[in-house]
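Left out: one protein chain. Kept in place: all the others.
Letters A and B name the chains as they come in the text, with residue numbers starting at 1 for each one.
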Amino acid sequence: MSVDPTSVAPLAVTFEALTEPAFWIGVGVIAGIYTLLALGLQVNVGFTGIVNFGQAAFMAVGAYAMAILTVKAEINFWLALPLAVLITIAFGLLVGLPALRLRADYFAIATIAMAEVVRIFAQNARGLTGGNQGISCAEDDPTLCYFNEWREASDWINDNLVFFWSDPEDLFPLLLVVWATAIAATFALTYFTNTPWGRVLRAVREDEDAAMALGKRTLRFKLQSLALSATLGAIGGFFFALNLAAVYPINFEPLVTFFAFSVLILGGLANYKGVAVGAILFWFVLEGTRFIDLPDPPFTETRIAALRLAITGLLLIGLMAFRPQGLFGKKEEMVLGE
Amino acid sequence: MSSASKNGALLSTEGLTAGYVPEVDILTDVDLRVNEGEIVTVIGPNGAGKSTLIKSIFGLVAPREGRVVLRGEDLTGLPPHSITRRGMSYVPQLDNVFQSLTVEENLEMGALESGRAKDRIRAIYEIFPRLGERHTQAAGTMSGGERQMLAMGRALMPEPSVLLLDEPSAGLAPAFVEAIFEKVNEINNAGVTIVMVEQNARRALGMSDRGYVLDLGSNRFEGPGRELLDDPKVAELYLGGTARLDIS
Partner (left out) sequence: MYADGARFLAPRLRSKPPPVGTGRGVPEAPNEIDTPVMEAGHLTDAAPTAMRGRLEERLRQSPALAASLILIAIFIALVIGEGLHDVLQTTVNGLSLGAIYALGAVGLTLVYGILKLTNFAHGDFLTFGAYMAYLVNVTWGAPLVVAVFWAMAATALLGLLFERTLWGPMRRRRAGFLQLILMSIGLAFLLRAVIQWFWGTEIRSLDVDNTSSVEFLGLRVGETELIVIVVGIVVIAAVGLMLRYSLLGKRMRALSDDLDLAETSGIDTKRVILYTWIFSGALAGLAGVMAAATTNIRPELGFELLLPIFAAVILGGIGDAFGALAAGMVLGVMTEWSTLLIDARWKVAVGFVVLVVVLIIRPQGIFGKAKAI
């Protein structure tokens, strides 16, 4: 990757910035976004047993839909959000219907292929998506940008925070909103696990044939699970887009999905509360490598990026080899091995 | 390495205990003795552990306790391909041929030395002429009976002293069942000791020198084939409370 894929932190990162709150708030935003993404994966993998490698596609569809609706169709931003979610859900169902009857590892490959198709489409359908330049504002009206309403809301929040914090950082409202959403989602999902619906989902994961024999139409439940992760993915995509100044295809490459999986596994399967912990731990450690004052020869910028990749890779390998249940997964629920 | 263990048997198991899931033993303390040249049949209701017994002898399931001894040599827990090299072959009940390989390639896979393979294959075709006729056919396109023959042929390629058969007649039409048992006799007459697990108890016991009856993982009865056939207690085991088996 010619663009460092882990540099999804705020745009202005200078060395001094590393010691400033702005940087860490930025990391917190990323951690929150990945919490949402991984929560979606948790529903799929940890609770329904379907291996969704296409989460980045849900992000992309959600983010692009929101941007296109706002900038090109000139729909009100606050209306575009739920519409974009619906579009993403529809996309997820469209993909899920044929794909879900595949065996799990084929489904994984199918979803990643589908995600790449989405990304390549975004890269090349320049008329609709702006190609590699992405979308931020309307071509004929540079003041019409998708993040306008959000910026207003963000400023409003900051104005009201003056009572607590005299000079709040620009990204702080985003941090608040992202985490409020993430926490709400975590509680909602935890609640749903203990309902009859949640129990069926678990049964589908444990033994689909038995669940079908009991009369549950498992395809419907799997589609619902996919719709849930599409929703969470889309919302993650919104925050992603608001964090940056434009929606670019490169932000939705498979690496993002794999990072989300790393977060998921670190927190542990079949455990919603662990996801947030995994996300925070993962991203603060990873981004913390920028903080360490590593001497330039031999530690160039690219090498530090390589180091981050290596850490992620070793983490995945190590977890799978020695602790597949991650931090909070339970061994009995942990059905990755025999 | 003497050619027979202390009690004179070619193959024996002592106190064999085995299972698949950690806490559950399918086999408990099974003793088995097979003398050279015999046909020994193991029968029992479904779930008795007959298949597990064969698999443990052959190393597909590692025994938890006990020993497997062939010609005085302790084979317990050796990997299957080592056991094949020591003179014991196994014919599984299901998935017993390489579907995408031809008949001849299947047989080649059983050969231990590639130099002798051609001669051995010719010998197998003499036992199973049908295989010779179809030697370039893909095994996956053959009927059940033909596959069974091919599976046996493959197992005979390394010239084993002992042949382990897991339900050779399962799923076959009556005409083929008879043919298979005749082949088993033929192979036995040629000097191969046979250990057979069978659902078709009557027919199998009828041609066996000795038999064992397994139930719930343990030896229940043992004796000459004909005697077991006529033993009312054996009949009760099958036709009484634990009747899960069809003796046809």
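Just so we're on the same page, contacts are C-beta pairs under 8 Å (C-beta built on N, C-alpha and C of every residue); 3 or more make two chains touch, one makes a residue touch a chain.
Fair warning: this is a prediction, and the values are worked out from it, not measured in the lab.
Colleague: Give the residue, chosen from B:Thr13, B:Thr28 or B:Asn96, that touches the chain omitted from the document.
Modeller: B:Asn96
Colleague: Touch as defined at the start, partner being the missing chain; which of B:Ile57, B:Leu70, B:Ile124 or B:Leu172 qualifies?
Modeller: Per the contact definition at the top, the residue touching the missing chain is B:Leu172.
Colleague: Among B:Thr17, B:Thr76 or B:Gln137, which one touches the chain that has been omitted from the display?
Modeller: Selected residue, touching the omitted chain: B:Gln137.
Colleague: List every residue of chain B that touches the chain not included in the displayed model.
Modeller: 20-21, 58, 60, 79-81, 84-85, 89-90, 92, 94-102, 105, 108-110, 112, 114, 137-138, 140-145, 147, 154-155, 158, 170-173, 175-176
Colleague: What residue numbers in chain A mark contact with the hidden partner chain?
Modeller: Contacting residues on chain A, toward the hidden partner: 1-2, 45, 49-51, 98-99, 102-106, 108-110, 112-114, 116-117, 120-121, 123-124, 205-210, 254, 258, 261, 265, 300, 302-303, 305-310, 312-317, 319-321, 324, 335-338.
Keep this in mind: only the chains that are shown with their structure count from here on.
Colleague: As a quick test, compute the distance in whole Å between the mean CA positions of chain A and chain B.
Modeller: 55
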